[in-house]
Every structure is written in structure tokens, then in C-alpha cells.
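With one protein chain removed, the remaining protein chains of the complex are shown where they sit.
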Amino acid sequence: MNGDMPTGFASWLAHERSCDAGIDWLDARRRNAAERVREQGVPSSRDEGWRYTNLKGLLEQGFLQPDEPITALQPDDLEEVLVPGLASHRVILVNGRFVPELSLLEDLPPGVRVSGLASLLASDPDVLKDRLNAVAGDDLALFAALNTAGLDDGVVALVDRGVLLERPIELIHVSVGLDEPRVAQPRNVIVLGAGAQAIVIERYLSLGDSLYCTNCVTEVSLGRDAVLKHDRIQTESPSAFHISGLYLRQDANSRYLGVNLGLGARWARTDLNATFGGEHAECDLQGLYLAGDGQLMDYHLDVDHSVPNCASRENFKGILYGKGRAVFDGRVFVAQDAQKTDAAMSNRNLMLSESAEVDTKPQLEINADDVKCSHGTTVGQIEPEMLFYLRSRGISAPLARRMLCLGFAGEIIERLSAEALRDQVSELVGQRLESAPLS
Amino acid sequence: MLSVKGLRANVGDKEILRGLDFEVGPGEVHAIMGPNGSGKSTFAHVLSGREGYEVTAGSVTFEGKDLLALEPEERAQLGLFLAFQYPVELPGVNNTYFLKAALNSIRKARGEEELDAVSFLRLIKERLKILHLDDSLLKRAVNAGFSGGEKKRNEIFQMALLEPKLAILDETDSGLDIDALRVVADGVNALRSAERSMIVVTHYQRLLDYIQPDHVHVLSKGRIIRSGGKELALELEEKGYGWIDAEGQAA
Partner (left out) sequence: MTSTQAVDDIVRSEYEHGFATEIASDTLPPGLDEDVVRAISARKGEPEFMTEARLKAYRHWLTMTEPQWPAVHYPKIDFQAISYFSAPKRPEDAPKSLDEIDPLLIETYNKLGIPIEEQKALAGIAVDAVFDSVSVATTFRATLAEAGVIFCSISEALHDYPELVKQHIGSVVPHTDNYYAALNAAVFSDGTFVYIPKGVRCPMELSTYFRINARNTGQFERTLIVAEAGSYVSYLEGCTAPQRDENQLHAAVVELIAMEDAEIKYSTVQNWYPGDAQGKGGIYNFVTKRGDCRGARSKISWTQVETGSAITWKYPSCLLRGDDSVGEFYSVAVTKGRQQADTGTKMIHIGKNTSSTIVSKGISAGEGRQTYRGLVRIGQRAAGARNHTQCDSLLIGDRCTANTFPYIEVKHPSAKMEHEATTSKISDDQLFYCRSRGLTEEDAVSMIVNGFCKEVFNELPMEFAVEAQKLLSISLEGAVG
């Protein structure tokens, strides 16, 4: 299976053979994924999805995927990792591996199953046969293919039909600095049965400022009438590379409310893909990114309206300062039969510095006539009238700017599922802005 | 308290204020009236430190300080308050947060202690009543999606909270129906005191039926051309601004 892997990614898949699970269907999917990596090679700026995103910095690092789990996180370190006041069913992954002794899964109600992917593959692989890779599919994009080919662990959360889970499931992915730069490729599978309701919080963070790469893929499948609130918060180390793929599939009448926050990492690429399997489903994708000095925040949304009567909202906001860069590439596709589609995409950017840069590309592809589709983009700076108004009330200029930025960000932050999370994120954003050169 | 001497100011190449003299003592309420384009709003903006105006001559002292040398927030911290003609919408900026930040920055500048959350909330609820405002307002973003009347009431509410020494009401009556006008005027009257001065800038006499001024000034072509008591406002209403202009030209 080795051989002609694209240079730069070969080391990601050194692991490919060693974790051969001996499960036929899984091995077949991984072989296919490896093949997809070979086929695609390393994309260049000529590839539409990589027009504004340079992979050079990532490839230069020579990231390795470790064979053995390295989970050097002490219970004492947990303090730093948890959100004060957030009560959750907690799953902790360290460097891509599930750590049961730090996780907190005792109180799960009946009908809810949360476990490590590797252990589930060992104990009950059949549960995953129709679920793992089911949403992402065989036609995998490069990094999803790498994740699948190099798959070793992650989290599986299954909520049975009709179950209303009150407390959120919190998935905390911690990266701990290692001697050599490593890549972690966790794979998460979230499945809600018909009528089930749940909150899932995914957080990616690190202790310290070390260099590493996270290439995570989360697959979400919502049954008929299911409701999922899904917060995904990335506060990786300032030296880190973060690649994240979300694959979402919704059955009829289901609702998905997703909030994506990109606050850390030096280079972050997020691909969000949503498809509908039944009518009257709603998909709400909200996002906020902060791109400061030397940071790249790169978002790609692909919402596929292939059935009628579904609604989607794509609302992303960014704040850029220093030499920060952001890319927003959103696509809403409406198939010929998808009448009564209601889609609205918006990308708004606030630029605070001379050398920040934003490239935005909100696209609509519409093949049905009875639809309501719109998109809007703005790039601008803080309005002088707003600043003056605040100053005329006695507020200093730097604080006024920060308040306006927080106000801008607040619309997204307030969508987060838990108060404790909103408070923590607001504070973090405030801190980031405080240290940012705002002129 | 406020002393304006020979104030001249430009917007771009155009001179708007042409040698304005104006004095306000403690507790006094002054009305400045004048036709459109006479420089009323420019005057209010220059006092509060808005950008886009160039002062070419004259001086403004407030509480013994050179007002023109101060940043807008320093003026506010000193006790100056401008009620905007067009209050600015701040989408996403929570009203409570905004008010607390403003109040505490002013208190800090005065050497007072910052208010904690509990006493702050008590204070704003008390002040809300003066303006007959609902406390749902506190959860909303500043002025965003407010009706015209709500915006103006919110301005006066801010004034009640920030307790300025000198308040400038820039065409606070514009766009208000009579009921809203009454509410706003009641709020303003409730805030009158021996330590608080006000400058009421307006085009119409009717606001002065509700807010009785001690002095009325007529501004024309960037200068105060006539001053008098509140009867001057009535005379103006009757004869129109043309009368003053004609007189001004004759003089």
C-alpha cells in the first residue's frame, strides 16, 4: 500500500499498514482512501479549492503519525483543559487517542453510547460497518482520505431513536507537545436516531505552544426529526496546523445547528460538507474566525441541496489583524428537483490592520426555479461613527474598538450551546483582541 | 462652566461657524435655534469632538479646561454629553455592557470607584423608570432595530445614567411624535438641577414648550445673531427665520 504516496504525506501514512485491523470492510475502505490520496496528489493553487491556500508550510514540517498512543496527560492537567461550570459527558483524546481514565462517561442515560473508536472496532466492529465512512463516502477529499487511510482512533457517539440527551457530550482533543512534530488524525462518528436530540461540543486545544498537526474528520448523521446542536471550537497552539472536515447528512425534518469557531493554530483549514437525505430539514452553519499575525484561517463550505423544501443558513464572520489572512469559499448547490430550497449565505469580515488579507468566494449554483437563495459578503473596518459614539460616552478608543469587535463576534458566540462556553469564548476573544495591534 | 469665544470652524473648505461667542453657567438651560444649515449641529459636534471639523480660530473652555484639546472620551469623562440627532446603531454590542463600560470609565476618570454588577443593575433599573423604558432594552444591542422614538429615549436614558454636567441635545425632537416628545421632555426635565447645564439645539419652538429654556439664542450663518429670554422663541415661531435673517442683514 505504500510506494508512490505524494511527497510530504508519505510519513502520515507510515502507520497505514501497522494498524491493519483485520476487518475486511474497514481495510477495503482504507485501501480506497489511500488510493484517493495517490490519485489526488498534492494540490496546487490551480485547484479551485486551493486557490488561496498554500500547502508548502504544512508539507515542510514532515509530520509523523505515531504508531503507539502517547497520552502523557496527567489528571492535574485537566484543570487547564476544562471549561469552568460546564457539566458534560466528557471524552478526552490526547494526541488523537482516546483516554478512558480521563473521560467521564458513567452517567450516560440508556440509549446513548459513547466510546473510543479503536476500542469499539476491537469489541463490536459491526456497529460501525454502516456508520464509519458512511457520510464522508468513498469519493474523499484529500485530507479526509488521509484521515481514513491513517485512521486509528477517535470517538463514536450513538444516540438511539427518541432519546433526549440533556447534558452535552463534550469531546476534548488535547495535543501535548512531542519531540518530533506529529500528526493526529482522530475520526469521530456521531449518529442520532429518529427524533433524538443532543448537544455535542468538540474542542481542539493544546497545552503549550508546540508544533503539531491535527487532521480530524467528524461524520454526523441525523435521523428523521433529530435535532443536534454542535459546537466546534478550535483553540490550537499558535504553532499548530489544524485541518478539520465535517461531513453532515440530515434526514427529513431534522435540524442541525452548528457553530464553528477558529481561534487558534497558525494554519487552519476547515471543510464543512452538508447533504440532505429528506425534505424539510434545516441546516444552520455559523462561524467565527480570528486571524492574527501570520495566521491563516481557511474555510470551505459545501451545502448540497439535492432534495426539495430544505433550508440552510451559512453565516460566517471574521476579524483580521496583523498579517492575518482568511479565506472563505462557500458553495450552495441546488439540484434541479430541489424546489422551495431556502438558502442564505453570508460572510462578513472586519479588517483591523494594514497588512491583513481576505479572499472570499460565496458561490451559488442553482438549477431549480422556485427557490429563495441569497448571499452577501462584506469586507470593511470599524465604522468611525460607531467609534465616535462610544468615545463620546467616555469609553477609550482601544476599549471602544474591542467592544465593537466583540459586538461583531457576539452574534456568533451567542449561538454556542452553553452559557459557560459563551463566557469562556467571549473572554478568550477579548484577550486575543486586547493583545492584537488594532490599528 | 462653558465659555466659547470667537469660534470658527470649517467642514472641508467651507466655513460653517464664523466667530461664535457663547457662555453657559451652572444649571442654565440654553436653547440654540436657527434655520437648517445655520451651523447648529456643527456647533454640537465641535463641542463633543467629532472628527471632520476643523477649528480655525477661537477657544472653548469647559470647567476651566481647553475642551478642543481633548479626545471625545476625555470630554465625556469631564462631564460633557451629546444626545445625538441620529443615534448610532451598534449591532451586537449589548446595551448593558455598553452602559456599564461608559459609566465606569467616567467614574474612574472622576476618581470614583467602579460600580459592581449589582449596584449597577439597581441604578439602571431606577433610571429606566424615568424614561418609561422597558428593561428588555438592556438585553438588546445598542440602538439596533430601535424605532426612532426608542432611540431618542435611549439617548436621554444614557444621560440620566451618566449624569453629565453639561448636556447637549442635538435636535432631540426631530422625528418624534407628540407623545414621544412629551416622554423625552419629561425625562429631560427630571434631570434638570442646579449643577447640570443643558444646551438644547432645535429647529422648532415646540420642544421649548416642554423644556423651558433660560436663554434662547438664534444662530444664523455660523454666528449668534440674537439672544434673549424664552419669549424670543415664540417671536421666532410667529415670524419665521426670515425675519431674523432680514434683521441680521439690516444690522
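First chain written, first letter: the chains are A and B, and each begins at residue 1.
Keep in mind that, in the parts below, contacts are C-beta pairs under 8 Å (C-beta built on N, C-alpha and C of every residue); 3 or more make two chains touch, one makes a residue touch a chain.
Being a predicted model, the structure only gives us computed values, none of them experimental.
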| item | value |
| --- | --- |
| For the chain not depicted, the shown chains it touches | A |
| Of A:I199, A:A356, A:A400 or A:A436, the residue in touch with the unshown chain | A:A356 |
| Options A:G22, A:P75, A:P110 or A:G380, residue touching the unrepresented chain | A:G380 |
| Residues in subunit A touching the chain absent from view | 52, 320, 336, 339, 349, 351-381 |
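What we mean here is this: only the chains that are shown with their structure count from here on.
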| item | value |
| --- | --- |
| Of all residues in subunit A, those that touch subunit B in their complex | 383-386, 388-397, 399-400, 403-404, 406-411 |
| Subunit B residues within the subunit A interface of the complex | 48-51, 71-73, 75-77, 81-82, 84, 87-88, 90-94, 97-98, 101-102, 105-106, 109, 141, 158, 162 |
